[in-house]
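One chain of protein is taken out of this complex; the other chains stay put.
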Amino acid sequence: MTAMQLGLIGLGKMGGNMRERIRRAGHTVIGYDRNPDRADVSSLAELVDKLEGPRVVWVMVPAGAPTQSVIDELAGLLEPGDTVVDGGNSRWTDDEKHAEELAARGIGFVDAGVSGGVWGLENGYALMVGGDAEHIAKVQPIFDALKPEGEAGFVHAGKVGAGHFSKMVHNGIEYAMMQAYAEGWELLESVGSVTDVREVFRSWQAGTVIRSWLLDLAVNALDEDEHLERLRGYADDSGEGRWTVEAAIDNAVPLPAITASLFARFASRQDDSPQMKMVAALRNQFGGHAVESAE
Amino acid sequence: MTAMQLGLIGLGKMGGNMRERIRRAGHTVIGYDRNPDRADVSSLAELVDKLEGPRVVWVMVPAGAPTQSVIDELAGLLEPGDTVVDGGNSRWTDDEKHAEELAARGIGFVDAGVSGGVWGLENGYALMVGGDAEHIAKVQPIFDALKPEGEAGFVHAGKVGAGHFSKMVHNGIEYAMMQAYAEGWELLESVGSVTDVREVFRSWQAGTVIRSWLLDLAVNALDEDEHLERLRGYADDSGEGRWTVEAAIDNAVPLPAITASLFARFASRQDDSPQMKMVAALRNQFGGHAVESAE
Amino acid sequence: MTAMQLGLIGLGKMGGNMRERIRRAGHTVIGYDRNPDRADVSSLAELVDKLEGPRVVWVMVPAGAPTQSVIDELAGLLEPGDTVVDGGNSRWTDDEKHAEELAARGIGFVDAGVSGGVWGLENGYALMVGGDAEHIAKVQPIFDALKPEGEAGFVHAGKVGAGHFSKMVHNGIEYAMMQAYAEGWELLESVGSVTDVREVFRSWQAGTVIRSWLLDLAVNALDEDEHLERLRGYADDSGEGRWTVEAAIDNAVPLPAITASLFARFASRQDDSPQMKMVAALRNQFGGHAVESAE
Partner (left out) sequence: MTAMQLGLIGLGKMGGNMRERIRRAGHTVIGYDRNPDRADVSSLAELVDKLEGPRVVWVMVPAGAPTQSVIDELAGLLEPGDTVVDGGNSRWTDDEKHAEELAARGIGFVDAGVSGGVWGLENGYALMVGGDAEHIAKVQPIFDALKPEGEAGFVHAGKVGAGHFSKMVHNGIEYAMMQAYAEGWELLESVGSVTDVREVFRSWQAGTVIRSWLLDLAVNALDEDEHLERLRGYADDSGEGRWTVEAAIDNAVPLPAITASLFARFASRQDDSPQMKMVAALRNQFGGHAVESAE
């Protein structure tokens, strides 16, 4: 392995752990963050200045305006032959725009979907990247440092945007898998005959068709709180699930299970369901059915 | 029209109004109810005794055990040539059993699905009936009295069970139609640009593809409570929706919209969603995502 | 009623019938269409020239680029105080852009969602409009001519965009209502006991909770082809259903029934389902289950 230099912008929970893993692999990381306590340099200009060319700069900031702003600034600071990696959760439709903006100045662009969460520091991060082979090659030592041991965990998925698109679909699948275990858990908990649901989940960790890392996490969660009594049934969503459904609609692909999972999260965040008020109102109108008043 | 006699068992909200409508048509109704304030006779035996043969007895009591118990008792009281109508909300799978039990004693059986709710007294009741033409013919004057004016509102749907099956499917369709309006209403209410959702609904009552009686009821409901603030988003289900989905499963027919409507009602009755606790727990495990605690 | 002049651009199936209905009400319509056989004038410039100010011009061309192009041209031809109505199926997100473009030149803008299909000429068109009251007032005589008799059929739904948004939601509801009847019909057809499904549908036209105009159309369709044997189970979608789901996602509103209806259409257009190939492949992998080969 040849040790290389990396500029890393954004040192939050994900970025900070990634810096650590890359350093453990023997590379040099110069990190920038708006929070000076975390940063190695005090500005993007200083970061670019400290890197020897051809530079590789990895952007790890929130999708949308923050990422756009960093890329705009880098476009003015970097030189032809440098390469920018967007490792954040950008929507794939932003990638081509960013690639063109940078290409106009001779700067390469790679989009990288990163999975791994808080476990990535030790287990490695799965990486799905999009872009030209030439640009990806320049970042490959860093990808190799971040990815898990073994064959899997890294893919050059296709042209610019393919990395974030693949990561987005990964998250869509994740939504439906989580929903699958959740539905099964609720059903088991709802019947009297199954007296130890947690042990049923634990038993599934070997020999079954549904064994998975998410199942292992479910068992961890149940070990901490057997009936999840300390949680509310409230689930946020982080954008990728929505974009997955929108991409499916654009391509006329039916996604019933993934979409059901997204909608279940939306519903979980409503204190009271407006649509079910209307259903109650209609039942009341035609049948004189008892309804629950809000008081 | 030839005036006829009818024995009517069960004089609740539906049965009481039906008695009134049948009497207005000139027929004689002898009614029995466990509540003596409503009843014309004090027992089924007295009811059977007062009717001239061949008798027609209409059972209008809750599905399941209550209906079974009345049919068992009638089987012992009635005579060959008499006819029993089950106008309650029995599951269609009960009908054949009831028909056989009565046929063993020479008694006819007709299953009748009845729609109309509190509006039936004035507008008439829609009737979907199953059974042999010979038995239905004996009840036809009563069906004619109950049904709305005009061509529609009555059908001999098929053999025993077909009446309740058709009514069950009617209710399944009703679930999805109510859900359709409810989803549309919530979406309109959720955006700022549409400032008068009630008037949008009212406008739809003419000229649109979605005009319907349920839409008229929705407008009534919004006139009483523009944003349905006096209701909770809580909807019961009465059995037919569940049976519709079960019948679909038995016949390998996909029913995505009707089933979604049923599940939305189930979810509306949960104070907190167990399955969404599991989703929250999993998010917490892999990502350190913020979750809402129950406290 | 004061007779007024209207410029109408787009004289296809919808536009042509609308011209006829407006003329029957006593107004003057000057129509333009790219097809000279239908047009009263040979160019937009000529159309604008022939109208007395302040002018009202109704655009009735396909959404997207065609509408944009007409509005761009009108912006250059019309004068301050004139008003443009977009009566096509534009996405509501286009309306504000169009309104601003025209407002910069002192021209008013109204978006109008129009429902009614081929029945509108005789029955009237339902109209949902968005924009400033001042602009709407200038078009009101035309709206009055187009709408059905009676109270309903017209609404000023809110600011610019609210008309198309309301029409879009109308279509989303329509998708789910059609799916509701379709699911019920398939279930009835799938069981042996119900021997006359068409007559069951016909009977529902009076007294039931599910009576509607769409039900009337279903009966018409079954009268033409009792088991719909002359059709394929293939349904296009026209954009509004997709936009409805996208708007719901933007607002975190769960739309399970409407979305299920959209996805059913997507699936209906696939010769073979890629996702079900994957399900078959997985079953084969773990269970040695029999799968159907493509040959």
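Think of it as A, B and C in the order they're written, each chain with its own count starting at 1.
The definition used in the following text is that contacts are C-beta pairs under 8 Å (C-beta built on N, C-alpha and C of every residue); 3 or more make two chains touch, one makes a residue touch a chain.
This is a predicted model, so every value here is computed, not measured.
The chain that is not drawn here is touched, among residues A:Tyr32, A:Phe109 or A:Trp204, by A:Trp204.
Summary of contacts with the chain left out: across C:Thr67, C:Ser166 or C:Gln179, the touching residue is C:Gln179. Annotation for chain C: contacts to the undisplayed chain at residues 13, 117-119, 178-179, 181-183, 185-186, 189-190, 214, 217-218, 220-222, 225, 228-236, 256, 260, 264-265, 267-268, 270, 272-295. Residues 92, 115-117, 120, 123-128, 130, 147-162, 165-166, 169-177, 179-181, 183-184, 186-188, 190-191, 193-196, 199-200, 202-215, 244, 247-248, 251, 253-258, 260-261, 263-264 of chain A touch the missing chain (whole complex, contact as defined above). Mapped onto chain B, the footprint of the missing chain covers residues 209, 242, 245-246, 249, 252-256, 259-260, 262-264, 266-267, 269, 275, 286.
In this text, only the chains that are shown with their structure count from here on.
Distance between chain centres (mean CA atoms), chain A to chain C: 37 Å.
Mean C-alpha positions place chain A and chain B at a centre distance of 47 Å.
Touching of two or more other chains is recorded for residues 209, 253-256, 260, 263-264 of chain C.
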